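Only a part of the assembly is drawn; its chains keep their places, and the rest are absent.
Order of writing sets the labels: A, B and C. Residues in every chain begin at 1.
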Amino acid sequence: MSKFRIAVHITPRKGLLDPQGNAVRDALRTLGFNSVKDVHVGRYIIVETDAYDALTAEDAVSDMCAKLLANPVTEDFEIESAVPA
Amino acid sequence: MKFGIVTFPGSNCDYDAFQAVTDILGEEATYLWHKDHDLQGSDVIILPGGFSYGDYLRAGAIARFSPIMREVAAHAKAGGPVLGICNGFQIACEAGLLPGALMRNSHLQFVSAEVRVRVENSDTMFTNLYDRGEILRMPVAHGDGRYVAPPGVLEELEAEGRVVFRYADADGGINADANPNGSERNIAGIISEAGNVLGMMPHPERACSPLLGSNDGVRLLESILARVAA
Amino acid sequence: MSDVKPRAGDPVITPALIAEHGLTKLEYERLVGMLGRSPTFTELGIVSALWSEHCSYKHSRPILKTLPTTAPYVLQGPGENAGVISIGDGLAVAFKIESHNHPSAVEPYQGAATGVGGILRDVFTMGARPIAMLNSLRFGSLDDSRVRYLFSGVVKGIGDYGNCVGIPTVAGEIVFDPAYANNPLVNAMCVGLLHEEDLIRAKAEGVGNPIMAVGARTGRDGIHGASFASEDLSDASGAKRPRIQVGDPFTEKLLLEASLELIKSGHIVAIQDMGAAGLTSSSAEMAERGDVGVTIDVTRVPTRESGMSPYEILLSESQERMLVVAKKGREDAVRDILTRWDLTAAVIGEVIAEPVYRVTEGDRVVAEFPGSRLVTDCPSYSPEARESSAIADLRAADPFSIAERAEERDPAWTLEQLLSAPTIASKAWAYRQYDSTVRTNTVIGPGGDAAVLRIRGTNKAIAVKTDCNGRYVYLDPRVGGRIAVAEAARNVACTGARPMAITNCLNFGNPTRPEVFFQLKEAVAGMGEACRALGTPVTGGNVSLYNESPSGAVYPTPVIGMVGLIDDLSHITRATFQKDGDTILLLGELGGELGGSEYLATIHGKVIGAPPRCDVERERALIDALLGAIRAGVVSSAHDCSDGGLAVALAECCIANPEHESGADIDLSSHSALQDRAILFGESQGRVVVSSPAPERVLAIAAKAGVPCAQIGRVALESDTLAIKLPKRSLRSPLSRLRRAYHETIPKIMARTPEHSTFDELAPVAAH
């Protein structure tokens, strides 16, 4: 067993209203960043877990996303490659 | 004396602050629109509670860039009193009028309850009508009320008597059970270095009538009156 | 009439498509008859939404007509966005309850949040400023992790939305029962305050007046939510998830302020929330109420996504939107107000003289219906109603035939079991997440019998509460319907308020099943009887049918939202014991019934017997006596007996307020004709526990009103025990144990699952 670090990106599902992203976009424009077209705000989760190898670690995290970390109704998730921690 | 109460988009305790000032204190109050650049001659500024800009991103993060905040900062710099309540406290921290930050409650839930706070410093322009060590009852209602500050800053606040209110139990004990949000050192309210900006999570403006459970907040407003009028 | 032709790219109308739209063959024929031709895809979508149960009330309209709706103080009865009653001093209260059951079953957080948003809009479109939110929730057993997930998500959704908008959530009820396992009920109620002269109705008027879309932009959210709400929940519902809308309470707050400013400005003639079935139902209903025609151009509707079809724009259920009929020439003034609040307003149509409901896409007509027949011609059904014989058998069973369990020899054990039943235990875990004090009017918040809000500028207050015991309605719908109203009235009266009027939310199963339709008919009949006797007309409500899952229908649950008026702040009365040495009295009869009780359900796992009798005239007398005593100033506290009976009521009087506990000594030993357990835990109706410093005055007032009343004990502030002498045994419970049972149960259960409260938008567990 070795320790791995896996990063997960969770973003609001496309097409669903993203009030948080909209508020940040508008705020940035008010601050003078007029070229900002769009903003999406999601979650960034880092999981440190023991596993036999990177693949097993990634599989486990994918399972965690489906079960807990992401809300399948409103969110999409993306898992980065595991790195030794 | 005139109180200016800032209405940010999403403020929802501006009305309560207005009522407390006009109804209970019998002083003049005016709403200040976030897009304006005019404090309308206000002597005291209240940054009220609520969810400015929905509290999206971080509580208070967007509101601090509102046009009116430039004048509020100038007013504070000139020694004018500023009272930040709940979301107003968060905005004041984001704007750098007060040190530290307010993070998600440690239990991760919104908390609406009556709490007790102990008056730690009764020698400020906001607390001069309280006794030091006195226990006050006030409502809290927030999701992001956990006060944090870098270690050095905490020591400095303590040393300078700038921790004004601390969550306490009925007997004045400072402990985890009395702490509704996990704030460091049970801190419920702090004051700026110059002593003219107070930020606090509990709502004094909701504690202004025995009918509603407590009028312990009245003397906070009266303290300002006493000091500024003097 | 215009020439309406199918739009390029629209699906062809087939029997399968018609079925998918929830229309029966007969309904489709009715539509063709009305149009005199085949409908376009857009028209099919419109009709599917408007003729859905949710919008058309096709199974409930004739039944609802039987309810009383008038009183001299009713300014607006059913038919508008919310009911309105006058409370004197030129002030009025607008209130309404609504369900969001199906969305919450699929996405509890957003489902509940958008439910709160919708009911808020219903109230502020009447010109009222919302002053309080309530809710009524039903879930399965908390032992189930999926139920805990639903419960925590719904509570967080309600809290986050109401807290952000800044309206206090002050009262409600939460019941846990396996009957709701796969079909939770989430009903939200809003109460608003207005000056009578600001009352505005959603009635399109004035030919040539522009119709404007105001607030958030339209996206592809929740298309066909209304018809979704009119179907059974099956496993296939999961596939419908993209329909779920996302709420934005921040925009709602801006919309609230902008709308109230708009109404005051005099620039508009009507305003209505775009709720279920969105633009379609709001525009059609406004036209129908005003008996005018309308035309709408979908290309002028501000959208969030590009390429939306007329069908999608018309049926979108994007949140935080309003439809406004402005006065001609005031368009810019309207826009200015919205702009000040960072919101958009766009002219999308016009009121026309020609009696048609017309939708165009630019110049091309994509839908057109004659007159207001779209609304008025919708079908109406009175299917067969027949009681289920299985339920009749349950009712006939004798609860006293059930033997006591060995543990029951100590009634303190039973009492603690009941206090820790999640349905009875303190709901502070939930309502601590609701801001209940914002707006500084909350005199009594969550935790009392009803919430009390002072009315500024007067010496008055209003009391509000939601109530229903679905188990009673299940066992006997007529009696259960009566009890729902009577209990709500009693709760409001316990705070010192005269019950004034109700709103209601009828949560039932599939009405095409005879036993469900029977329940609906009977329950509404019972409600009507109680409303007439108590003088509390119905000013509005909501019907939610098809609350079924593969495991069956929910208990029939007609939730009552009651509003009462307190005309002197000094009459406000609390539920818990206040003063040492006060005499404790029981207003009403001891009763001794056990049928349908929480005792049978919790201790014996049985739902049987006839629910308690409910004599509505006696309920009326009880309320008169109670209010008489309160107004005479001789009542220190008043708390009604409901779930768990007299023993639970007494325990709550002792420990419900953790800041002020007191013991009590009670003597009921003279009632030897009754079983001890029936005395303690029977749920006979029409009873209130009162504490008083002047018991003889209470007795005299009760006698005059013809209400039985007896002294049963004394408040013992310093005692740390609730002691009750019974004919055969006695009960002694240390307050510390009662406190633990009542206050710690739900927090402990919810602590088992930290995963459920982790994120803002909750993550579900592995239940799907």
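One rule holds in what follows: contacts are C-beta pairs under 8 Å (C-beta built on N, C-alpha and C of every residue); 3 or more make two chains touch, one makes a residue touch a chain.
This structure is a prediction, so every number in the text was calculated from the model and none was measured.
In this entry, the protein chain formula for the full complex is A x2, B x1, C x1.
Rule of thumb we're sticking to: only the chains that are shown with their structure count from here on.
Work out the mean CA point of chain B and of chain C, and you get 36 Å between them. In chain C, the residues that reach two or more other chains under the touch definition are 248, 250-251, 342, 758. The multi-chain contact residues of chain B, meaning those touching 2 or more other chains, are 53-54, 56. Interface of chain C with chain A (complex): residues 106-107, 110, 216, 219-221, 241-242, 244-246, 248, 250-251, 304-305, 318-319, 342, 755, 758-759, 761-766, 768. Residues of chain A that touch chain B in their complex: 19-20, 23-24, 27, 30-31, 41. Only residues 53-54, 56-57, 62, 65 of chain B touch chain A when the two sit together in their complex.
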